[in-house]
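Read the structure below first, then the notes.
Omission of a single protein chain aside, the complex is shown with its protein chains in their original locations.
So that you can tell them apart, the chains are marked A, B, C and D in the order they are listed, and the count of residues begins at 1 in each.
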Amino acid sequence: MSTALIIEQLLNGLQFGVMLFLMAAGLTLIFGVMGLINLAHGSFYMIGAFACAAVAAATGSFWIGLAASLAAAAAAGTLVEVAVIRRLYDRDHLDQVLATFALILIFSEATRWLFGSFPLYLDIPPVLAGAVALPGGAHYQLYRLAIIGIGVLVAVGLYYLISRTRLGMRIRAGESDREMIAALGVDIGTLYTMVFALGAALAGLAGALVGALQSVQVGMGEPVLILAFVVIVIGGIGSIKGALVGAVLVGLTDTLGRFLLPKLFTVFLGPADGATTGAALASMLIYIVMALILAFRPKGLFPATA
Amino acid sequence: MAEPVLSIRDLRKSFGALKATDGVSLDLRPGEIHALIGPNGAGKTTLIHQIAGGITPDSGEIIFLGEDIGALGVAARARRGLGRSFQISSLAPEFSALRNVMLAVQSRQGSSFRFFRPVMRDLSLTEPAMAMLERTGLASRANVPAAELSHGERRQLEIAIALALGPKAFLLDEPMAGMGPEGSRALTGFLDGLRHEAPILLVEHDMDAVFALADRISVLVYGRIIATGTVDEIRGDAEVRRAYLGEQP
Amino acid sequence: EPVKVGMITTLSGGGAGLGVDARDGFMLALKLAGDTEIEVVTEDDAMKPELAVQIADKMIQSDQVDLLTGIIWSNLAMAVVPNAVAQGKFYLSPNAGPSPLAGAKCHENYFNVAYQNDNFHEAMGNYAQNEGIKKMFILAPNYPAGTDSLNGFKRYYKGELVGEVYTKLGQTDYAAEIAQIRASGADSVFFFLPGGMGIAFVKQYAQSGVGIPLMGPGFSFSQDVLGAIGDAAIGAKNSASWSKDLDNEANKTFVEAFQKEYNRLPSVYAAQAYDTANLIVSASKKASVKDADAFRAALKEAQFDSVRGKFKFNTNNHPIQDLYVREVVKEGDVLTNKIVGTAFTDHGDAYAEQCKM
Amino acid sequence: MTLLQVSGLESFYGASQALFGVDFSVGQSEVVALMGRNGMGKTTAINSVLGLIRPRGGGVRFIGRDIAGMQSYRIARLGIGLVPEGRRCFPNLTVRENLVAAARQGPWTLTRINSLFPRLEERQDQYAHSLSGGEQQMLAIGRALMTNPQLLILDEATEGLAPVIRQDIWAAIRRLKADGQSILVVDKTLAELLPVADRCFVLEKGRTVFSGKPDELTPELQDRYLGV
Partner (left out) sequence: MSRERAINLLLAALLLAMPLAALALGELFYITLATRMAILALAAVGLNFALGLGGLVSFGHAAFFGIGGYVAGILSSHAFNQTPMFSWPFEFFGSDQMPTLWLAAMLISALVALPIGAISLRTAGVYFIMITLAFAQMIYYFAISWPAYGGEDGLSIVVRNSFPGVNTAVPLTFFLVSYVLLLAALALFALVRDSRFGAALQAGRQNETRLAAVGIAPFRIRLAAFTISAAITGLAGALLADLNRFVSPSMLSWQMSGELIVLIILGGTGRLFGPVAGAMLFVLFEFVLGGLTERWQFFLGLILLGVVLFARGGLIGVLAGKARHG
């Protein structure tokens, strides 16, 4: 095992982590800050990817596709908030679970209806193709570096929005007591629609950016949903910093686990059995880490309020 | 003098730089009402929480009925006989007033690991609970869910629950708050009699009630007890007037 | 004699493309055969085994179907097939071929018209062996089909394995594996990653610029996913029992008709389902489905014009067929496969001996 | 001029009626006391004015506009500031954030609040959920003032405050009154309330049963309606 490989894997872990953060960013807003259980987050992610793929194919430009993904996801978000979520604020939290579960079914099938059953083509934009050389013989893809950059930007932007602006304070106030913040003269309804749409747009952005690396297909959002929840919960609900740290932790754990555990078990069990046993453990690893963290820090790494 | 029921020795608790409890020692003797007064944020509720077990002190001892209860959890302390009321009402909102009280009766009677007998048909639960509601004047509201009670009624229910535990000492955090003049008067009379069942550590800002009831008063300021004495001693204490009482008529 | 067919396949969610292709291929065959005797009820299994079982029960008990077909995924087949044949129905597999059903748990009423799961992988292993590739890096998800795949490959490939990696089922980011491939010094990479996993892997592999040649079973370069992978797939070698350019009459008719009817190129799933339908048609002409023994015998004879050219059943009712090596090419602006070699002729499977029938 | 005019107000919790016809009004620069025993409907009446409960009957007019059935944020923006019963500070916001989140332009600024309640300034970066009860009460008052309302509604705003602070609050209310601020107060301590109030309304079982000047509220009436 060369040092270059280890460095590269560490970078991969970091990159995967930031990518996870990007995927979780919208959910951080909707779930973490606004306190809405939104299972349809993955649907916004999927909508973003499909919008980007379809528009990029039609126009030949990834960037127009990216803009379309933001617009489409934001529109879907607005629709969902106004038509569904808004009616559920004064209900049991569990009603949100059922409603957004139903939305997953609707969005998935509607997407298949519109775009057909086959995965779509979406590639990274040519300007970001290729790799940059890093010291130590490793090189790293430009596009993935760009994702890291955007992820960090989104993190900083969200942090600023939530913690430093009056808008952020009002959102958080709305999470704990909607009625009271309204009684103080804040139009929390419209505010929540906007923020929900922003969260959806972020999910759509992630869908488009990550979609270029993956398969743009119906159902692509479901694994993302679970991972995004994991990341936010590990970090501590409501904390942007926590979500970022949680994401990187998950990214590193997963990548290094996949890389090292099979090697470790191969030593004891031989190549085939070692590889499968190691891989089995690796696939459970992030959940093991999550369970451990929550067992010792029941409110995540960075509890938003004490 | 009789052994104190509850005895606190040099208790300390900090939140960051803030010393919320800064070396507090205090006794609660049998049959007495010991009032704890002090400015807002002085650390009264924090002290009650530490006695009841919700907050772990940084150091110091809490002796209850001769036993150091510092290591016990909230529930265990309640079962030992520490009954408390909350400054900000804390009830089971969906349960009726009666069922809220029954919960305390059930705990007092022993294990909750009984799976089959319906509680509402269990006279050994409903009767004592109803009696408590009657004592606190809530009998007519027995079947109203706690969430639908008015603020003042919830305050009364807090007291009823604490009573139903049949505790060996009461920790009452602002029981008068939110009660109208009538309610306050009734409660004052009520607590006056209650001290014979168990001594009361009473946190209260209603000075009429405190002066009418207290055998002794301790004044807590910035986490420290600056004075302990009888009603007259405290009333006359210049520092207490300045820090807390203001221009009393 | 009318035959009622129950088709359970995946028509929703991420795997819908395969089910849609299978259904379309099946229906096309019936249409071309002009057979009005065969009635088909179709239902979506949503890729859930429990749901597939429920639908099978319904089709058998309520719709009174005579035979079942359509399932794409091994785990669904494992749930449905033993149940269906135990209730005296026929099951004809247009795709999945899990090893237990080919071996110890084989059944006289279960016919696999597609392949035994290991076949494509064995073909690739044989190809790699014959090509004299020295160092292979092999990769599959960590679940039975994945381990079977790599075992199938290793059954024929005897060169050095510089890496054997099992990924997480449903994984979407392969940066870590690609880094290992880059560092491994392999001459070629064999991978089995079905569905979206494969698309993601090939795209990321191409983006990483590693450049070590890729090979895999036909699933990962099948017509249904090539469009999504794009040019990154060009040049990849893959194995299958069928290819659009196979030179026989039945295939020409099929490919042409499929394109005309559905306005896209058929995939291997469509081809297999097309064959399945034709097999049913051929058998129903010879015997009544109500006469199970006669119908079974008629199926076993497999006298239909397969798009794969020759086709016959092994003792375990699994195919004996040729397996080809294909390469991804671009025709105009459409990506597709063309045959570049034959990996096996008249190949059966490794489990037939375990089948006591 | 009448700022707030409530007439024949009827409100329900689900199917059970809580208000059966409540009337009261608050004039410009007037301090009005709303009184009654526990559970008589004071809070319900206030919440109905602010649209937190949608009244089903009767009228609510504020600065000449019919506000019954309007959304509560619109009502609040017309110039009503509420100190709600039970404080209802935003627990996950710091003291400062609680104050500025909904602030509107006007004479009340953070600096002025901080000088009214020095205790809040000391605790400005602490999350409200860990404040002491009295501190939360101060925060709720400060928060309402920060919206610079034309009409300030105080629902048991002195509950849980130390006597000195309570004296400060009453002093502040008197000062506000002198500045021309209109205030509607619910409070249990009549000794402090009656001297500042210009007019009183007494509720019993969801109906207004008395209205008049504080000195018209004779000891007999006090005993009958308030149990003093």
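The rule is simple: a residue touches a chain if its C-beta (ideal position, glycine included) is under 8 Å from a C-beta of that chain, and two chains touch if they have at least 3 such contacts.
Keep in mind the model is a prediction, meaning the values are calculated, not measured.
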Considering the full assembly, with which of the depicted chains is the omitted chain in contact?
A, B, C
Of C:43, C:187 or C:224, which residue touches the hidden chain?
C:43
Selected residue (touches chain absent from view) among B:18, B:119 or B:212:
B:119
Candidate in contact with the missing chain, chosen from C:18, C:38, C:79 or C:92:
C:79
Using the touch rule from the top, list residues of chain B that touch the missing partner.
52, 54, 73-76, 78-79, 84, 86, 90-96, 99-100, 102-104, 106-108, 111-120, 122, 125, 145, 161, 165
Residues of chain C in contact with the chain that isn't shown?
11-13, 42-44, 46, 48-51, 53-55, 57-58, 60-62, 74-75, 78-79, 82-83, 86, 98, 100, 105, 142-145, 147, 166, 168-169
Counting contacts across the full complex, list the positions on chain A that touch the omitted chain.
37, 39, 84, 87-88, 91-92, 94-95, 97-99, 101-106, 108-110, 113, 226, 229-230, 233, 237, 276, 279-280, 283-284, 287-288, 290-291, 294-295, 298-300
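One rule holds in what follows: only the chains that are shown with their structure count from here on.
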Taking each chain's centre as the average of its Cα atoms, which is closest to the average over all protein Cα atoms shown?
A
Which of A-D and A-C has more C-beta pairs touching across its chains:
A-C
Distance between chain centroids, defined by C-alpha means - chain B, chain C (Å):
74
Could you state the distance in Å from the CA-based centre of chain A to that of chain C?
34
Indicate the residues of chain C shared as contacts by at least two other chains.
none
Of all residues in chain A, the ones touching two or more other chains
none
So that we know how the chains sit together, what is the shape of their touch graph: line, ring, star, complete or other?
line
How do the chains pair up in terms of touching? List each pair.
A-C, A-D, B-D
Residue set of chain D touching chain B in the complex reads 13, 16, 36-40, 43, 85-87, 119, 123, 130-135, 137-138, 156, 159-167, 188-190, 226-228
Quick check: in the complex, which residue numbers of chain D touch chain A?
50-52, 71-73, 76-77, 81-82, 84, 88, 90-93, 97-98, 100-102, 104, 127, 129-130, 143-144, 147
Taking the touch rule as given, give the residues of chain A at its contact with chain C in the complex, in rising order.
2, 4-5, 8-9, 12-13, 15-16, 19, 108-109, 112, 117-121, 123-124, 129-131, 141, 143-144, 210, 212-220, 223, 255, 258-259, 262, 271-272, 275-276, 278-280, 282-283
